[in-house]
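Every protein chain except one is present and positioned as in the full complex.
Up next, subunit A:
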Amino acid sequence: MSSILNEFINKNDALKLKLLSTLLENKQTTFELRDLTNQFKVSDYLIRESLDSLNNDISVLFGFNWIELKRGIIYQTMTLTRYHLYQLSRYFFELSPIKLLLEQRLISGKMPNYNYMESEYGWNTSYFFIQKNTLSTLIDLDSPEAVISAAFVIFNHYDTTPAFDHYIKTASQEVNQFLISQGYINAHGADKKRLLISIFLNELTHNQKICSPIIQQEDQHIHVDDKIPNAISQHLAIPEDNFVLCHLLSALNIFDLLEVSAPIAFTDYAQPILERLSTIIMPKLQEHILSCTPQDAEKISQAAARYCLKFTTNNQWALISQENISTQYFQDIYPSIYYSVETMFPAINSPEEIIPATYLNAFILNIISIIFYYIDITKIDNITIIVNFAGSPFTNHMIEAMLKDHISHASIKFITEWSYEEGDIYLSDTPSDRIATPQVIWKKPPTISDWQALAELIIRLKKK
């Protein structure tokens, strides 16, 4: 979880989430309290109180006790999942004073004053100003763009929605339908898209004075001649011109919510950047192992350039989703693609930096996903496993079925009718002296360590 997002829940609730996450990610069913105090560098007292408090929250939310603590050992009596973690996150977010303040700011278009918060929520003056200052340091509350992006990232992260007025919800649903009908977005992940649309429309409606000068200008990246249906604009009393839609599509674009084939054009600012980046990326796709056709290379390079374009925004909230990404899987399973994409990075950042180095992993992951979309990658870095079991007439088929289910995503081909063909790995219940390839022998249904050994061998061979 990004550290800035942690700021939107109470400090102790954030600690509880970290505690829960730590225990979830650990395979042990018991845990020593002192290990946690050492790891989190907090007092024994606070850990005990926090665990007790977490247990109370879980009991309230899910109706069971999660842990018991005896003699410094934590016993997990139930297996929790990340589902529970997310539900708790949302619960804690709902309890957070900063969330309340942000929500008030969104709904009314301006910060509430302390009198209102005192009468409605019992906040005293100093408490109000502390929360307000905290929120102000996290989000530039005077910038509608920052507020829209931040609110989307935050509420999306905690899987909840601001308590907007009914007409905003209705309008965002209508706009969502309109965008789908026009091919700008697809119907996947509708909640996420509706959240962004509703935040956008709400800000325009409730903070018109500050939004107007921005909306009356062309968006930095995207241009369309289309516009939001007049009926909706009139209902919300927002401008009836194409710039509103341009800004909305741009907001959707920086969060990767636009359809690949969305009928959009790019501005005079964005188009040269896109062309330059396409020119850099395309030749890289046609070299090496990727060997793309010119048509595929063009599509991929254009999509990749559009992805890179988002990094030219000044909106830091738009880039939070690009943090903390691991690409280890692709490095292991598709090393050729991985390293090929990695070589594009310095070229894109020359002569001027487009993507900061901290987003390298995000770049690699996204470009790989674009490549996956356009070309068949099953032939790249593939491994052939000879499956040769003779436990019973059915054994060989069963093993092959298991393997296909579990590891076929790793670009693996299987040979089940083996005579003398070459393979990369020989998998059997009997060692063979007739084959020079590495052998994996499973004498009985494979154990966890058998699977692990096979996986490690596959990765080792791929990296060769």
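Assume a residue touches a chain if its C-beta (ideal position, glycine included) is under 8 Å from a C-beta of that chain, and two chains touch if they have at least 3 such contacts; residues count from 1.
Operating definition for what follows: contacts and distances are computed from a predicted model.
Per the UniProt record, the chain missing from the shown structure is "MucBP domain-containing protein", taken from the list "Putative ABC transport system permease protein", "Manganese catalase family protein", "Thioredoxin 1" or "MucBP domain-containing protein". When you scan A:55, A:315 or A:411 for touch with the missing chain, the hit is A:55. Contact with the undisplayed chain is limited, among A:127, A:178 or A:339, to A:127. The missing chain lies against subunit A, touching residues 1, 10-12, 27, 29, 43, 45-46, 48-53, 55-57, 59-65, 67-70, 76-80, 83, 87, 90-91, 94-97, 100, 120-124, 126-127, 130, 157, 160, 324-326, 328-329, 332-333, 365, 406-407, 447-448, 451-452, 455.
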